[in-house]
Structures are given as structure tokens and as C-alpha cells.
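Note that this complex is displayed minus one protein chain, with the remaining chains in position.
Then we have subunit A:
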Amino acid sequence: MSGATLPAAAPLAAPRRMGHGAFWLASALAALALVAALRALGSEYAYFAATFVLQYVVLATAWNILGGYAGYVNFGAAAFFAAGAYTTVAVGKAFGLPLLPCIAAAALVGGALGLGTGVLTLRLRGAYFAIATLCLSVVLQTLVVNWDFVGGSRGAYVVRPREVPWPFDSYGGFLCAVMVGLAAGAVAIARTVEKSRLGLGLAALRDDEAAAEAAGVPTLRLKLVATTISGAMMAVAGAPLPYLGSYIEPNSAFGLAYGVNAIAMPLIGGTSSWAGPLVGAVLLASLQQAATVTISSAANLLIVGVVLVVFVCAAPHGIVGLFRGQR
């Protein structure tokens, strides 16, 4: 797609688009419908699989706010994800709080972590930023491995509460509904960012930082806002993890799979709009879940690799890009 042959269908008029409120409402309705549909299925496996896929929707959508909208590739998604998971363990253990407050705490921790990383690294460009985020993962994992309160390298068991919140029939169903809500919220936040002044500024600095500055865009501040939002949301994606498997240990929480998927999913779906990470995450995570059940989870990263190579060659602007013709 070098732009040599352009589809003649370049729009002449600006497409009309849905307002922010309408989109949030639509997201909420879609979430309710999904919860109702899963409830109708009523199988614990369906709850688990949906929760697994949806955590990636949140993670990929969150990553894309910095990586896609602003063009800063973060290789440390696993660090943020694990920070969220371990916040749940630590806050739950220290204060005996249930999942929902832990998710809020994870957002704070992830946001602070994102802001801190941004302040330290965002004056670096391109490869340097990517390497710095990779280091973050290593540093954080080392900290957790040496932190006995959350189990250190042995990991920690997290017991699901016995009483299930109304109106759910099992804790798995509740957890899944929470994840549906988080996913819907994440997508709505991403779309709101994308269609707002912030999104316009991020798109400008992604294309040309010096030109954006010359046009009056406070690029450094925008990048910090983006790392904070992205970091908070990536941590939120990981917050329910301890309850999903009821056991958590550093090697899996900081696993390569999260970092790789967080990048691969938006790339496959398309990084320039909210729909990209959503489509990419649903596709790739479902594939991996199916492979885990039928073959083994060992093949997961191989699948991601193969799909990524196919898409980079066949659809460099992702699945969403295919439908739009360009961009």
C-alpha cells in the first residue's frame, strides 16, 4: 500500500458520526446483551473463555491508546498487566477488599506507573522508548519475585469468595460480567479519546512531532496523558487475573504472551481506530483459547506469530483498514 493506486472512493464529505454519549450508551447496551447471552449459555467454560478473551480486549485497547494513537510502541504491557494483577493480590490481602475496589486500585497503580514511565522515558524517541519499556518489565518482575507479602517467586493462591453477588449464578459468571463491563468501558474510553481534541493531537504528534509542536500541540503533556490512561487501563485488564485462575505467580503474570499479544492484536485489527484492537483481540484470543483446548497452550505464541506475519504482509493497516479502503 504505497499509495500509488488510490481507491477512487475517497470521501468528499466528512462522514457523520455518533456522539460520545450515544457511543457510551451503545457500549453499555452491547455489554448487557453479551452478559445476557452468556448467562443463557450458562456454562462455566463459556464464562472462562469469554473472560479470557475480554481481558485481551481491555489490554489491547489500552495499549493502542499510546501505541496506536500516539505511535509510541510499549513493549512493557506485561508489566502493567501484572501490576494490576498483583495490586488485586496485595490490596485484597492487606485490606480484605473484594474485586471491584481492587480494580479501582489497579487503575491508580497502573496510571501512576504509566505517568512515571512517561516522565522518565518520553523524551526518548522510537527505539529508545521501546527498550525502556522492556526494561520496566524486568525491573518490576524482579521486585515482585522478591516481595514475600504477595508470595514472591512461589506465587499466591487467591480464593474466590463463597457468596456470589446478586444476580449471578456463579463467581465465574460474576467475573465474566465484570470483564464485559471493563471491556465495554475500555472501548468507549478509547473511542472518546480518539474522537476528541486529545485524539487529534495524538494523531498529529504520531505523524510528526516537530510539526505538531509548531502547530501549537503540547506534545510532551499529551504523551504523558496517553501513557497514564494507557497504563491505568492495562493494569485494569490484569486486575481480575488472580480470580480467573485462583493462583498467580510472577512468571505467568509477567508472561511474554501479554506483551506480545498487546502489540499483535492492535496491529492485526488496525491501530488507527478503536475497532482495531477490539477485532484483533477477539480474533487472536479466541484462536489461542481454541488452540489451548484442542492442541496445547504451547502453540499460542506460534499462532500469534504466524497470524501477525500474514497480516503485516496482506493487510498492513489491519482488518479495519481493509474495510476502510485506506488509512
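Before moving on, here are some points about what is shown:
Definition applied: a residue touches a chain if its C-beta (ideal position, glycine included) is under 8 Å from a C-beta of that chain, and two chains touch if they have at least 3 such contacts; residues count from 1.
Following the convention adopted for this analysis, contacts and distances are computed from a predicted model.
The listed options are "Succinate dehydrogenase", "mRNA 3-end processing factor", "Glycolate oxidase" or "ABC transporter ATP-binding protein", and the UniProt record of the chain not shown names that protein "ABC transporter ATP-binding protein". Across the entire complex, the residue among A:96, A:167 or A:216 in touch with the chain not shown is A:216. The chain omitted from view is touched by exactly one of A:204, A:239 or A:320, namely A:204. Even with one chain removed from view, subunit A keeps its contact list with that chain: residues 3, 6, 10-14, 197, 200-201, 203-204, 206-208, 210-220, 272, 326-327.
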